[in-house]
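Left out: one protein chain. Kept in place: all the others.
What follows is subunit A.
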Amino acid sequence: MSRPEDTLPPDLFYNDAESRKYTTSSRIQSIQVEMTHRALSLLGLTSPSLILDIGCGSGLSGEILSSVAPPLGGPHIWIGMDISASMLDIALQRDVEGDLLLADIGQGVPFRAGTFDAAISISAIQWLCNAESSDTSPQGRLARFFNGLYASLRRGGRAVCQFYPKNEMQKSMVSAAAIKAGFGAGLLEDGAGTKNVKVYLVLSVGGGAIEGVVEGMEGVDVEERMGRKGDGRKRGEEVGKKGRKQWILSKKEQMERKGKIVKRDSKFTGRKRRVQF
């Protein structure tokens, strides 16, 4: 299957013709609607909230947020961000209720601290894994996005980002960037192993409520809990001498915590080399 991410940057890919598909194709619509409902159930909102829609596009997901019935905690007020002017034009034609911003999420989230109760993102953040010019990097864009998102959510807020990772590496790169920004993160996969696998990154700010969110759901693996306090291990104790296996492993762990991409451990990691003549 071809990936649009590999062909063009998002602001060019979602031109008028591509954007129109989001109103004419019932297949695209039904998939988007289904994913939005899933994400909304993961957010578990009980009262009308202010929600950030990242990559809102034509406002399909936003319409669902506006139309949540009062007994189910709605209707929510939302603010959408998207990089494609054509998509936002479609949203205008559809006369959506939320506010729209033309913005690049890789340049940060321009809201003051503690603005939103929740954030939702449907099929958007995989675009961050591409850098379109030499002065940006995927890691830098991911970091700016997640740092901005972390700051703009209130304490106890949650974000659910559905995305299409290209491979395992991209998946771990995205979740590592989220953890580095301070989120408690969990990955949820619907239909794992099939062609229609949908990956949801469930993020929480403060309180480490991520186990509560994904509790009792199948196929969830909780990545890591960000425990800033609990990690008070004394340095130097078990690290060992520089160059030893222990030392290499601890360095790799350290780099992974920083959000860097690290080769997985194998039996060759830090193995002693054969004596050379």
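In this section, a residue touches a chain if its C-beta (ideal position, glycine included) is under 8 Å from a C-beta of that chain, and two chains touch if they have at least 3 such contacts; residues count from 1.
As a convention for this text, contacts and distances are computed from a predicted model.
Student: Between "Exocyst complex component 6B", "Multifunctional methyltransferase subunit trm112", "SKP1-like protein" or "GTP-binding protein ypt5", choose the name on the UniProt record of the chain that's been left out.
Tutor: "Multifunctional methyltransferase subunit trm112"
Student: Given the contact definition stated above, which residue among A:43, A:64, A:100 or A:179 touches the chain not shown here?
Tutor: Answer from the full complex: A:100 touches the omitted chain.
Student: Please give every residue of subunit A in contact with the chain that is not shown.
Tutor: 46-50, 75-77, 79, 81, 83, 88, 92, 97, 99-104, 106-108, 110-112, 114-115, 117, 133, 135-136, 140, 144, 154
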